[in-house]
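Heads up, the thing below is written out as structure tokens.
Excluded from the complex is one protein chain; the other protein chains are retained at their positions.
On to chain A.
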Amino acid sequence: MNAILYYRSSLSAEALKLKNTFSLWLAILAPCALVSMYVIVFWSKGEHFVPADANAWHRFAQQNFGIYTLLLMPIFIALLTSLTNGIEHKANGWKHLYTTPLPKSTIYIAKATTVVGLVLLSTVVFILAFLAGGWFLNLVRPELGFGSTAGLGLVFITSLKLFLATFVIIAVQFWLSMRWSSFALSMGAGVVAIITVVVGMRWEHMHYYPFAYPFFTIYTFPSGPNTATIFTQEVLLSLGVGLLVFLLGYFDISRKRIA
């Protein structure tokens, strides 16, 4: 009972801390920016992306997912976590947090929830922006086929899967940015993630590599065998390994001396 009370106080404080911050805006604006770029692309050159028999929503989603998983997401999550934890580093806030009458574990879980929540928020914003983009494309290019809503369910499921598949990346970046105040470290890890995934894409064991989970989640979209299953191997691995990293991160952080 107490634990829930502690958690609620801590989480509501964390939520207020995000007010007027760039990380909150980033979570909202990044998916909008991505979708609007593809809106422009489909508006001007839609006919190249949607062949006669293809589902327009799926093709639109495929483009967005591709760029998102390969290039944007590792950087995006690195930015989001290091900005969020950077609030604390910048304010010299750790000593203050740990002298509040809250268990260290509560503080850690509340912070982790905030970061995971921000990624979830951006996933929701992505879906909304995606729908708005498709609706707009239907106005300006009705012949592309955005008028029918068939197949949208698959896009929602895949977005959810993508979010779950990033869990492990959030966990790693969260630990890095909590442990060290360096922004460059988080970004560096993000860039390394991109390069290793791009280089190792065809390696047969690549689907075990945590930074590649999101990529393998959308790899076969929209026609692969597991596209409609939520808990695929990548998603389960991401949740399992992510939870492990969050736990190990906690043991590391809780032992750290606050100087």
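Here is the rule we use: contacts are C-beta pairs under 8 Å (C-beta built on N, C-alpha and C of every residue); 3 or more make two chains touch, one makes a residue touch a chain; residues count from 1.
The rule is short, and it goes like this: contacts and distances are computed from a predicted model.
Asks: Can you tell which of "Isoquinoline 1-oxidoreductase, alpha subunit", "ABC transporter ATP-binding protein", "Lipoprotein" or "CU044_5270 family protein" UniProt lists for the chain that's not drawn?
Replies: Options "Isoquinoline 1-oxidoreductase, alpha subunit", "ABC transporter ATP-binding protein", "Lipoprotein" or "CU044_5270 family protein" narrow down to "ABC transporter ATP-binding protein" for the missing chain.
Asks: For the chain left off this view, which of A:Gly93, A:Gly151 or A:Gly240 is in contact with it?
Replies: Only one of A:Gly93, A:Gly151 or A:Gly240 touches the chain omitted from view, namely A:Gly93.
Asks: With the missing chain put back, which residues of chain A would touch it? List them for me.
Replies: Touch with the absent chain occurs at residues 5, 9-10, 12-13, 16-17, 19-21, 87, 90-93, 95-103, 257-259.
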